[in-house]
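Up next, chain A:
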Amino acid sequence: MTFSWRRAAAVARKEWFHIRRDPFTLALALVLPLVMILVYGYAIDFNIKDVRLAVSDSDRSQASRRLIDTFASSDYFRVHPVASADDAVRDVAAERARTALIIPPRFEKDLLAGREGRAQVLIDGADNATVGPVSQYVGAIQTLACRRIAGADLTPSYQLRTRFLFNPELNSRWYVIPGLTVVIMAILSIFLTALTVAREWENGSMELLLSTPVQPIEIIAGKAAPYAALAMLAMAFVYIIARTVFGVPFAGHLWVFGLGCLLFLVAYLAQGLLISVVARQQTIAMQFSMLTGMLPSNLLSGFVFPIANMPAPLRVIASIFPGRYYVELLRGVLLKGVSIDILWPQFVAMAVFATLMIVLSTLRFGRRLP
Partner candidate 1 sequence: MSGAVSISVREVSKSFRRFPALHGVSLEFEAGRMHGIIGPEGSGKTTLLRIMLGLLVPAQGRVEYFADGRPADFEALRPSLAYMPQTQSLYPDLSIDEHLEFFRDLYSLPREIYARKREELLGVTRLAGFVDRPAGQLSGGMYKKLGLMCALLRSPRVLVLDEPTTGVDPISRRELWELLYRLLDENVLILVTTAYLDEAERCSKVHLVELGRVVASGEPRRLLESEGARSFDELFIRRAAASAP
Partner candidate 2 sequence: MSAPAVETRDLVVRYGDFTAVDHISFSVAPGEVFGFLGANGAGKTTTIRVLCGLLRPSAGFVRVAGRGYEDGERAIKAKVGYMSQKFTLYNDLTVAENLDFIAGLRKLDPGYYARRRRELLELISFQKGLDARVQDLSGGTKQQVSLAAALLHDPEIVFLDEPTAGVTPAGRERFWRLIRLVAGQGKTVFVTTHYMDEAEQCGRIGLMRDGRLVALDSPAGLKKSVFPEPVFEFDPLRSLSSSELSAYAAHEAFAFFESYGPRFHAAAAGPEAWARWAPELGKTFRIRPIAPSLEDVFVRVVEGRR
């Protein structure tokens, strides 16, 4: 029997009725992504500012004051004088400060005598999120401080100036939001479809449906369509918020972006349908969809942990799921402004995954009752 558009459209229309009359699903699809992107977007900020610096100055000389000043006048540190070196350490231990600057008694004397002036910077290593950036700041300030204190022009013979491509100010939001989008849309789309087939099995309507000429592929396509439309709408909302509220740039082409989103969503919708077909029970489908939607997109998409750092087996797994390609695509379109000539591998990878899911769902559907 050939594929009938009329039958698939009938299934799609029926599914649309169900969606429209289920306020919970609608709210979930449209409101949840917005809430998540707003909350996480504001909450996650990898830029470090106003790091508390506990300063213990046992020298109280002009040099030491100049050193402290250099730290204070930068945006990165907030100076907080303490009485002694021990107090400084205690502050860091008690998390009242992130870093400590300890200046020993003969700092200036040593400097002027041509010996090295030794001051110590302690960084809270227990907080791995801040260690990296803070030590970089310290390094930068050190160079500056040296120049100021010595009063001499210590320009080295060459200079290395780093410029950060595509995200010159290292605005962490620009980096985070694309990844966050992946996570949210993955969970949402998989969840939406995971229930729909299982629900029909549970309420008994599947038996009647299967006795009609409808084909499993028509059921799959018909059910996926309205959810794809819904998810695209949610995606549009997320995009608007990312652009207007968080100021994430958009350097690429809208159609590349749209097509990439659609492909990604279809891939996860199809995965949800596969779960629904196999599980046949809504509770199981829901749990499984949360698991397989959340974990790969959270951990294996490159959003939080770089894929290159993962051991080989995990890298392979990460390459199977569309999450990773979507992150690359989003970054490409939003920040780098590249188009399909560069991004075609990502498109192909997602298309392959989506096709695989659809084929598996159709094959596993089975026109037979259990």
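How these were chosen: all candidates are chains of the complex that A comes from, given by their letters.
Note that in this section a residue touches a chain if its C-beta (ideal position, glycine included) is under 8 Å from a C-beta of that chain, and two chains touch if they have at least 3 such contacts; residues count from 1.
Computed from a predicted model, the values in this text were never measured in an experiment.
K.L.:
Using the contact rule from the top, which of the candidates 1 or 2 touches chain A in this complex?
P.N.:
Selected candidate: 1.
K.L.:
Which stretch or stretches of chain A touch candidate 1 in the complex?
P.N.:
Residues of chain A touching candidate 1: 1, 4, 6-7, 9-10, 13-14, 17-18, 21-22, 203-205, 207-214, 367-369.
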